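Complex shown without one protein chain; remaining protein chains in place.
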Amino acid sequence: MIREWMTIINHQLIASQTYLLEIQGEIATLVDSPGQFVHIQVSEQYFLRRPVSIADVSPVKGTITLLYKVMGEGTDALTHKKAGEKIDIVGPGGKGFPVQDINNSKALLIGGGIGIPPLYFLAKQLTAKGIEVTSVLGFRSEEDMFYVKEFESLGKVHVTTNDGTVGTKGFVTDALPSLENIDTYFTCGPTIMLRNVKEKLKGVPGYISIEERMGCGIGACFACVLETPAKEDGKGYVKVCSDGPVFRPEEVVLK
Amino acid sequence: MIREWMTIINHQLIASQTYLLEIQGEIATLVDSPGQFVHIQVSEQYFLRRPVSIADVSPVKGTITLLYKVMGEGTDALTHKKAGEKIDIVGPGGKGFPVQDINNSKALLIGGGIGIPPLYFLAKQLTAKGIEVTSVLGFRSEEDMFYVKEFESLGKVHVTTNDGTVGTKGFVTDALPSLENIDTYFTCGPTIMLRNVKEKLKGVPGYISIEERMGCGIGACFACVLETPAKEDGKGYVKVCSDGPVFRPEEVVLK
Amino acid sequence: MMNVKLPGLDLKNPIMPASGCFGFGKEFAEFYDLSVLGAIIIKASTVEKRFGNQTPRVAETASGMLNAIGLQNPGVDGVIKDELPFLYPFKTPIIANVAGSTIEEYITVAHELSRSGVHALEINISCPNVKEGGVQFGTDPTLAYEVTRKVKEVSNLPVYIKLSPNVTDIVGLAKSVEEAGADGLSMINTLTGMKIDPTSRKPIIANQTGGLSGPAIKPVAIRMIHQVYKEVDLPIIGMGGIETTEDIVEYLLAGASAVAIGSANFKNPNVCKDLIDQLPDALKKFGFDSVEEAIGGAHY
Partner (left out) sequence: MMNVKLPGLDLKNPIMPASGCFGFGKEFAEFYDLSVLGAIIIKASTVEKRFGNQTPRVAETASGMLNAIGLQNPGVDGVIKDELPFLYPFKTPIIANVAGSTIEEYITVAHELSRSGVHALEINISCPNVKEGGVQFGTDPTLAYEVTRKVKEVSNLPVYIKLSPNVTDIVGLAKSVEEAGADGLSMINTLTGMKIDPTSRKPIIANQTGGLSGPAIKPVAIRMIHQVYKEVDLPIIGMGGIETTEDIVEYLLAGASAVAIGSANFKNPNVCKDLIDQLPDALKKFGFDSVEEAIGGAHY
């Protein structure tokens, strides 16, 4: 992990309040797995960095692609950065999905909203290994949809929207495919979604990627801990920023 | 006085660490005398506004010209603003030199460093009234010199530099012309210079423009007060931002 | 939806300028009609006219500023004679800020102001920028009780006590002045701070220390208001770093019934008016039908 001023190569609106940000620098060469994130200093005005998942890496261009949604002041300020500008990044952070350990043949990816980005990089790596990928992507509404075509180029895609404007009306858990065809699931999204997915897919091996508010983003401050079920015996916790953000569902307590 | 987002028309380096900033907006139409200032919000990062004198007004373009020197973080940040950008200004503030009251024929202008800018606007107005203007302009060194040509086009100019690289080596007080030819003097610069000028020109009618750290810049917070010699009887103080920045030398105590 | 009732004050909206950041109103009247304000809190008055501290009196800090004006004011008679008449025509209640270095001085100023036509008193027992007394009253519960009781005795106006944040136990202070009969609280005054200029090697403020205000102190103010709201039954005028309507909603939720805007007036002289214009939308956005509905909403 390093701190680096990366160069913005591309920055564009791709859906309602949702932006693609492509940045170039050494960090792109250090990414080892999908699910890792970068920690962005938006400007001097925002004291804490913002964690954003790596949605894609181009080894040729030496770039990382991020997909982010405006959720508050920091991400709003981020939208004003222009191609050519430099941006202060720490990364790559965390432990991603262990693609090297996945040796079976059918993967189910379940993403909700801004949990979708890391799954795209994952889907690329899984399909490259010959694994068949089915994706369930949940959005609020049609205008929020992004990257559906990109996922379709990699496998079957089910879309859900909360308001039914596209695909199945409801939540990702309302559109899960028949489980007989799934060896492993991979999911990322709001904690409540993760909890529901974990519940519904009990028994299926899985990996979940979790969000938590961060201080340092490198494992030093204990801001981002989750309790583990084995609290009393072992260490009792994991850090989302350094032990995660990707965990086995049985490893963590989802509140 | 109003608050307005003015448009930057021109912004350029004119001497070592010294910039010309031309801004357009309604405030330009509200200036009533040289010596008034604008109060600049450099960015959200700087809590207080920065007072900068109005160095010129173009009624045709509807612009104000400011000349400022980088003295700290705020003025340094200001240098990054580009033509076309908007800038948050309150102004015009304060009471300037009462050009309308000057009816004699020979004026001496004495400026030190960043005290020089308001004297340029003053010199233009005085010469427009047919008053003969002699200027003594003090700089640290040759590289800090600015607007000497502009002053020369309006009258006689003596330059002093602390290191002697141009003009008289020393301070403005080392180059004051013979006083027989002076009806009124006008001075602006660091307080220590003002005190020396006041001392040397005792007996000559004068106007001095004074700097003080400001809070509100509009007369409401009492941050910028100066004691008056008549402290015990009258009000005992003046506010630089609203009663000044221009005063008669006998009105204020210079510390 | 914007109105709030405080003891002795029927406010059309909960927004007012804070003491010392708005002078006696005149300068801001050039920017907008002061009648829009929920109320006006004027600069502190003392018995005698005061020149205040030496300059520099202000310094900039991260997301805030230090000030050590030193209670410069024309004295209570001057305030009543020369400053208040300008404010009477506006349709806005006036809250007068009272300062002193002895209990007797507080009594004198409170007494005189009570007959002047102002609508409420804010007793500044917390000004950190005067050498004698002043802040002592705000850090000692017994003295705070004394001042409050004595001022209540000489005034039939509602009395708001302005608390200092520079204390170990803000709830204890608040309880003392509640027992003494205060009608409400103003929270908070500035945190005592200092800034040193590495070039001159001296404190920038001539008085050495100054009061820290601005967004930097908002978390401390919110915490204290939240603590006091829980334990004390007095309405609170909240202040400290307010710049946006979101800040105002945060103050209401913490337990403030109204808010005062201080140093933000220096950044944007229109800020009080702007916030008054924007507050209804902000309340709606966060699901409130009225100001009153939001008050104390973070207590559950």
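Order of writing sets the chain letters: A, B and C. Residues in each chain are counted from 1.
Everything that follows uses one rule, which is that a residue touches a chain if its C-beta (ideal position, glycine included) is under 8 Å from a C-beta of that chain, and two chains touch if they have at least 3 such contacts.
Here the structure is a predicted model, which is why all the values come from computation and not from measurement.
Considering the whole complex, the hidden chain is in touch with A, C. Check A:49, A:69, A:124 or A:198 against the missing chain and you find that the one touching it is A:49. The residue touching the chain not shown here, chosen from A:183, A:212 or A:251, is A:212. Taking the whole complex into account, subunit C touches the unshown chain at residues 61-64, 66, 139, 166-168, 191-196, 198-199, 201-203, 208-209, 212, 214-220, 222-223, 226, 241, 246, 249-250, 253-254, 286, 297-298, 300. Within the entire complex, the positions of subunit A that touch the omitted partner chain are 1-3, 41, 46-49, 74, 90, 212-227, 231, 235-237, 242, 255.
Criterion: only the chains that are shown with their structure count from here on.
No other pair of chains has as many C-beta pairs in contact as B-C. Once the centre of each chain is set as its mean CA position, subunit B and subunit C turn out to be 35 Å apart.
One inter-chain figure worth recording: subunit A and subunit B are separated by 56 Å, centre to centre, where each centre is the mean of the chain's CA atoms.
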